[in-house]
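Sharing a structure here in structure tokens format.
Every protein chain of the complex appears in place save one, which is left out.
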Amino acid sequence: MFFQQLVNGLAVGGIYALIAIGYTMVYGILFFVNFAHGDIYMLGTYCAFFIFGFMGIEVTGGVINVPQFFAALIPSMLICGVMGIALEKFAYRPIRNGSRLSAMISALGASLFLCNTAMYLFGSQTKPMPKLFAGEYITIGNTIISYIQLAVLVVSILLMLALHFFIKHTKLGKAIRAVSDDQRAAVLMGIDMNRVISATFAIGSALAGAAGIMVGIYYGAVYPTMGAVAGIKAFTAAILGGIGNIPGAMLGGVLLGIIESLGGAYISFGYRDAIAFFVLIIALCLMPTGILRKGRT
Amino acid sequence: MDGEVKRSVRFAVVSWPLFVAALVVAPVFISNDYMLHVLVLIGLYAILAESLNIVVGFTGQFSLGHAGFWAVGAYVSAILMIRLGLSFWTASVMSMLAGYFTGVLLGLPAMRLKGDYLCIVTLGFGEIVRIFATNLEVTRGPMGIPGIPTPQIGGFSFDSELSMYYLCWACAVVTMYIAARMRHSRFGRALMSVRDDELAAVSLGVNMTYYKVQAFGIGGMFAALAGSLYASWTTFISPDVFQFSDSANIFCMMILGGLGTIAGPVLGAFLLAGLPEVLRQFAEFRLIVLGLLMIILMIYRPGGILGSYDTAGSTRQVRRRKIAREV
Partner (left out) sequence: MCKMKYGRLILAILVFVMAGSAVSMEAADTIKIGWYGPVSGAAAQDGQEGRNGAEVAAEIINASGGINGKKLELVFADDKSDPKEGANIATMFVSDKDIIGVAGPFNSSVILAAAPIYNRGKLANVGWGVTSPVITTAGEYIYRVAATDALEGDFMSKWILDEGFKKVAIIYENTDYGVGVRDVAREAIKKYGGEVVTEAAYVQGQTKDFGSIIASVKQAAPDAVMCGSIYNEAALVIAQARDLGFEAPFFGTDGFFSAGLLELGGAAVEGARCCSVFYHEVSSPKVKEFIAAYEKKTGKTPGTWAALSYDSVMVFAEAIKKSGATTREEVKKGLDDLGSWEGATGVQEFDENGDVNKQLVKLIVKDGKFAIYQK
């Protein structure tokens, strides 16, 4: 059973990691927690829901193939990226020079607005999503790994590798790193802050959107309040890994997923979320800046 | 500085009696139980926001788990009253003690953590309290605790909305008054020095750990009082009364009204607990509008409605300094 729990934890952890990256990237540059990030993730799932509808796929009991999955994934990520830019422009840019508290309140406000607008527009009921690989799985020993779990892991890893390449080797990626290391120096070097911030929001939101679609397909459901819990979990993961640090967010996400799975199974499912928070608090007391600290120049 | 203190003292002489008098006579104009009920709820939120203000506004420690203290107070008081048959008054004092010690306990990680790290730890605390309330036997899990006795004094029972209105607002005014006195005391100044510049405070001999832990303790104590009042007022508590959304709500009340001020959190409670009731017929839109209002307010009045710009400025300075230090 241990390996079974590990596999489940890894799949969930991959999703947490994708969402956590958005929190960590924004924090690395603007030093505030974008509470509306979870709602962008929710909107990503809805994007895919409507794209599947548009493609004429039956959502109840429907099965999609891999090309169809990517046909939904890419436009949804783009839409989420644009929404991230818009969110920053309307809710955060006007108060960029204000205190972190006002940014936090503004973020909570944006989260309320997005979640309740979605509830108004799409209805509050849980809606079904089509399946990828209709319930097929492989068995290794006693451990069952479903194709969708593998797919979630593979796509998460691919996206994280792509992000890593982008941050390390492109000009914009370097600019993002420069701003997160030293804002003033970066601006003095002629880096356009607004562009970097927009790019950060776009990338973080697109990844959250991707996570949203995978969660939607993995669990087969989409509903307007799904962002709240996922947001808190991903934020926890980002902190656990050391906020502001992208590899840290990935590590934190995967760790949190595994802790939850194993903690639930071996201690008590009723206390599953409490175990995750306890581990976080203890980890933070021992390592106050998270597991991986923010890199410095 | 001296002039400002004098002015504020002179003003306090007028404003406090006026505020209290308004609260005392308000029920004369409100015969409606529903209005009184909402006012009691606002009073409870005023206590909660005011007590959170001691932690966040005075001491500058983020806390997103205030509903956790509220729950601790409510459960301790309810269990003591039902299991041990204690009176409301004894039980509420015990629950305040429990709130205080829980606060001190939560304050311990605060010694080492700052800003968003503290934010997630306090958020986790709120969730942990709720999860324990859902899973323990003594709290009756999700079934909740019904039949909590109402406060009694002599032969008089606080079982009407009117009597609870006076009791809750008396507690709220006491909380406000203590917070106001604290702000101008040596203790309060020490808290604010920790908020404005930890390094300078420590080098001037302020025992930072002690003040941080005390701030959490006192904040937790008053929140527990609100919990105890809530339990005896509605006579039923269950874990889903104390959610993360309540912690966030209390936090917003404090910020919207004006961080670090005394009247601010109370005004915030009026706005965020009162307005949704007034707007009940627009139920579908009220949270959408509230979200927009929060963003707009932060753009145009980042210090909150009653807040001065200094409080907003001081955190900004801290952040600048922090950035400078990291460089």
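Order of writing sets the labels: A and B. Residues in every chain begin at 1.
As a convention for this text, a contact is a pair of C-beta atoms (placed from the backbone, for glycine too) under 8 Å apart; a residue touches a chain by one contact, two chains touch by 3 or more.
Everything numeric here is computed off the predicted structure, so don't read it as measured data.
The hidden chain, counted over the whole complex, makes contact with A, B.
Across the entire complex, the residue among B:L84, B:L97, B:V174 or B:V278 in touch with the chain not shown is B:V278.
The residue from A:A71, A:V187 or A:A221 that touches the chain not shown here is A:A221. From the options B:L106, B:V241, B:L259 or B:L297, the residue with contact to the chain not on display is B:V241.
Within the complete assembly, residues 1, 4-5, 8-9, 11-12, 60-61, 116, 119, 123-126, 128, 131, 134-135, 137, 139, 144, 146, 148-149, 215, 219-221, 223, 225-226, 229, 260-262, 264-265, 269-270, 272-273 of chain A touch the chain that is not shown.
Although one chain is hidden here, its contacts on chain B can still be listed: residues 7-8, 11, 15, 18-19, 22, 26, 29-30, 32-38, 41, 134-135, 141-144, 146, 159, 161, 234-238, 240-241, 243, 258, 261, 263-264, 266-267, 270-271, 274-275, 277-278, 280, 283-284, 287, 305-306, 308.
Heads up, the rule we're going with is that only the chains that are shown with their structure count from here on.
Rounded to whole angstrom, the centroid-to-centroid distance between chain A and chain B, based on C-alpha atoms, equals 32 Å.
By the touch criterion stated above, chain B contacts chain A in their complex at residues 109, 112-113, 115-117, 119-121, 123-125, 127-128, 131-132, 134-135, 244, 248, 251-252, 255-256, 259, 284-285, 287-288, 290-295, 297-299, 302-303, 312-313, 315-316, 319, 323, 326-327. Of all residues in chain A, only 27, 31-33, 90-91, 94-95, 97-103, 105-106, 108-117, 120, 182-185, 228, 232, 235-236, 239, 243, 268, 270-271, 273-274, 277-278, 280-281, 284-285, 288-290, 296 touch chain B in the complex they form.
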